[in-house]
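Here the complex is missing a single protein chain, while all its other protein chains stay put.
Right after this comes subunit A.
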Amino acid sequence: MKALVSVKRVVDYNVRVQVKSDGSGVVTDGVKHSMNPFDEIAMEEAVRLKEKGKLTEIVAVTIGGAKNEETLRTALAFGADRAIHIKEEGEVQPLTAAKAFAAVLKKEDAKLFIAGKQAIDDDANQTGQMVAALLDIAQATFASKVEVDGNKATVTREVDAGLETIEVDLPAVITTDLRLNEPRYLKLPDIMKAKKKPLDATTFADLGVTPGAGFKVTKTVPPPTRSKGVMVKTVDELVAALKAKGLL
């Protein structure tokens, strides 16, 4: 059984992003990038499923320009068997990405599509659900536990009230939450081996995907800043201050 895992190259989660002064976006040039942390969790889960004998092949897929090849090499170092690079230089919105992933999923006849629940750049949290909708297959979002058994998967999901467990027939989409697993540290031999693994390129045109109308960003600004408050020395001082504001 084959799994398709989507991975996205994003500004590293430790970088404090800066908004460009002309309001045209955030500074991404010369800024450290890495694989979206939720996608690392998706890769790790796929590798663990393969180690348990539930999967026979893992295919990593990404959409983006030339630099995204690094992200696919990282996925291959995690343990993907091969990778597909959907080459696209422009901005790609979730439904368009989902159409491309759905096309690859069908072509590959993969039974699982595993993706991070959101990318930490646009924080959209949409693509996995859209892939499931386009193919009319099951979705199990925000997964914190995944068990695959034959043509079914049992997934525990992190929802607002607590933990929900659902059972889905395969093929299915699973999106990963933070506590699903702790991604492994990549070892040098695996990174070296990844350089020799197959990496194929394709395009939206090859996949029959035409980007439709999308949202147009007209302005990007920094958030309103909270001004630094006061430091109090004692609990009495704190209580007095909060009482004076009518908060206690």
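The rule is short, and it goes like this: a contact is a pair of C-beta atoms (placed from the backbone, for glycine too) under 8 Å apart; a residue touches a chain by one contact, two chains touch by 3 or more; residues count from 1.
Criterion: contacts and distances are computed from a predicted model.
Choosing from "Sarcosine oxidase subunit delta", "Electron transfer flavoprotein subunit alpha", "CO/xanthine dehydrogenase Mo-binding subunit" or "histidine kinase", the protein name stored in UniProt for the chain missing from the display reads "Electron transfer flavoprotein subunit alpha".
Contact with the omitted chain, checked across A:Ala75, A:Met130 or A:Ala194, is made by A:Met130. When the omitted chain is restored, the residue from A:Lys32, A:Lys67 or A:Lys216 that touches it is A:Lys216. Which of A:Asp149, A:Glu167 or A:Asp200 touches the hidden chain is settled by the complete complex: it is A:Glu167.
For subunit A, the residues touching the chain absent from view are 11, 13, 16-17, 19, 26, 93-96, 98, 117-118, 120-130, 132-134, 136-142, 144, 154, 157-169, 172, 177-179, 212-223, 226, 228-236, 238-239, 241-242, 245, 247-248.
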